[in-house]
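Shown here: the complex without one of its protein chains, the others still in place.
For clarity, chains are labelled A and B in written order, and residue numbers in each chain start from 1.
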Amino acid sequence: MPGQIQFSEEGAIALVTLSYPGKLNAMARAMWRELRAVFHRIQAESRWRCVVVRGEDGAFCAGGDISEYPSFRFDDSQLRDFHETDVWGGLAAMLDCDVPIVAQIEGACMGAGMEIASCCDIRIAGESAKFGAPIARLGFPMAPREAQLVARAAGELTVREMLLEAAVLPASEMKARGFLGRVVPDHEVAREAMASAQRVAALGPNAARLNKQALRALVQRREPHDPYRYAGSAEHREGVTAFLEKRKPAF
Amino acid sequence: MPGQIQFSEEGAIALVTLSYPGKLNAMARAMWRELRAVFHRIQAESRWRCVVVRGEDGAFCAGGDISEYPSFRFDDSQLRDFHETDVWGGLAAMLDCDVPIVAQIEGACMGAGMEIASCCDIRIAGESAKFGAPIARLGFPMAPREAQLVARAAGELTVREMLLEAAVLPASEMKARGFLGRVVPDHEVAREAMASAQRVAALGPNAARLNKQALRALVQRREPHDPYRYAGSAEHREGVTAFLEKRKPAF
Partner (left out) sequence: MPGQIQFSEEGAIALVTLSYPGKLNAMARAMWRELRAVFHRIQAESRWRCVVVRGEDGAFCAGGDISEYPSFRFDDSQLRDFHETDVWGGLAAMLDCDVPIVAQIEGACMGAGMEIASCCDIRIAGESAKFGAPIARLGFPMAPREAQLVARAAGELTVREMLLEAAVLPASEMKARGFLGRVVPDHEVAREAMASAQRVAALGPNAARLNKQALRALVQRREPHDPYRYAGSAEHREGVTAFLEKRKPAF
């Protein structure tokens, strides 16, 4: 079975599953393109209120599919194309997605796994999950935009330890360093991620989209477009009115 | 009693108290304008060496005064005016204040409370304080500059959990996430905040102003103006001389 990005749904929650059996869901080149397509699809439809990203069978993602590397990594322009078009294409589709994304992290979260997790809004991991990016063992660096993405999410000290020393850190340490919001027993990760997604899905969906746009603008150092146009929206009126009428809002 | 911003003083320490009895000091629209006026006044006088910001009666600030919202939130330009002129006017006056600001945080620190606390230099909270910005329950997002302010102070992961999942976090967690410098038993918060303010007030006041200008320049990505003009100042000479003479400086 080749690796693939699986898509399924549960109500308004989209489930994106990294799947490469026998390779701890390492990202093959084609999977980056599928990741991009899946997130473009999610972004294009208004029905989704949350996305859960997870890996199959007890791992999140162990990195890239190294067996493919000799076919394209040793040529400058092919290497650039791999990182800038395929890998960044997938990551940028996640970063540009206005729907909140929950990372459900079990087992290995290495290299590409760290990059994908860094694109998520909420990160929940199991106690035995492991984090790192030991690609200096393979004699190459992280691509600049990818390193900068991970540095923003995990902190500069952590990304430097991972890249320069090949440090691999446990979930408890990644919680202490601010990369993870919650660490739970391994058998509760899936349940906790879904509970988080359901809490997100119950709130105003347009508010979520506008919040993500505002925070994205911070990273991109620009102003978000027309941020107060929601004033007269049904969601806004319903939320405020329901509060004042002491009832639950129906978003 | 309508909400108001109270001002008092204790030596060189200015005390700014958020007060809206019965509403956990929620910020009414007029209170944002008062907050701005108070900090403009503090900034304009050279006598202040530290400011303590606190809430009345065991709460810091529970958010905005939602009862006012139907009167202005549902119109684009009124909504913009509220956020960009009133709210940001108050927050910007705090951010532009060169006098060090200590946040004394008890009880609820939600929404507007998070924003006001994010403008403070030193943050001390009681063990039972609670932090969040669950406005997606009301069907609206945080305004972009406000979200970016909180993201800088509390970290992106935390602001995303607060805005997208309506997460409410205890003081211990906000300490672990780097938003709080100290968490103390509830009955010691006021004493610890005042002790902190007194330590600040005993140090060189012009040094504090220059330090705040330098750190503000980092956020605004510009150079501070003429940062070495203090070379011949009495404060500078006294500090260095007193050290070398092994005596306490008199600032």
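Note that in this section a contact is a pair of C-beta atoms (placed from the backbone, for glycine too) under 8 Å apart; a residue touches a chain by one contact, two chains touch by 3 or more.
Because the structure is predicted, anything quoted here is derived from the model rather than measured.
*Asks:* If the hidden chain were put back, which of B:Phe7, B:Phe74 or B:Phe251 would touch it?
*Replies:* Answer from the full complex: B:Phe251 touches the omitted chain.
*Asks:* Can you say which of A:Glu34, A:Asp86, A:Glu115 or A:Glu161 touches the chain missing from this structure?
*Replies:* A:Glu161
*Asks:* Which residue among B:Ala12, B:Ala37, B:Ala92 or B:Ala176 touches the omitted chain?
*Replies:* B:Ala176
*Asks:* Of A:Ala151, A:Leu180, A:Leu218 or A:Ala231, which one is in contact with the hidden chain?
*Replies:* Touches the omitted chain: A:Ala151.
*Asks:* Among A:Arg80, A:His187, A:Arg229 or A:Lys248, single out the residue that touches the unshown chain.
*Replies:* Answering carefully, the residue with contact to the hidden chain is A:Arg80.
*Asks:* Which chain B residues touch the hidden chain?
*Replies:* Residues of chain B in contact with the hidden chain: 100, 121-123, 152-153, 175-176, 178-181, 196, 199-200, 203-204, 206-208, 210-215, 217-218, 223-224, 227-233, 235-241, 243-244, 249, 251.
*Asks:* Give me the chain A residues in contact with the hidden chain, please.
*Replies:* 66-67, 69-70, 73-80, 83, 135-144, 147-148, 151, 155-161, 163-167, 176-178
Just so we're on the same page, only the chains that are shown with their structure count from here on.
*Asks:* What whole-number Å value describes the gap between the mean CA coordinates of chain A and chain B?
*Replies:* About 32 Å separates the centre of chain A from that of chain B.
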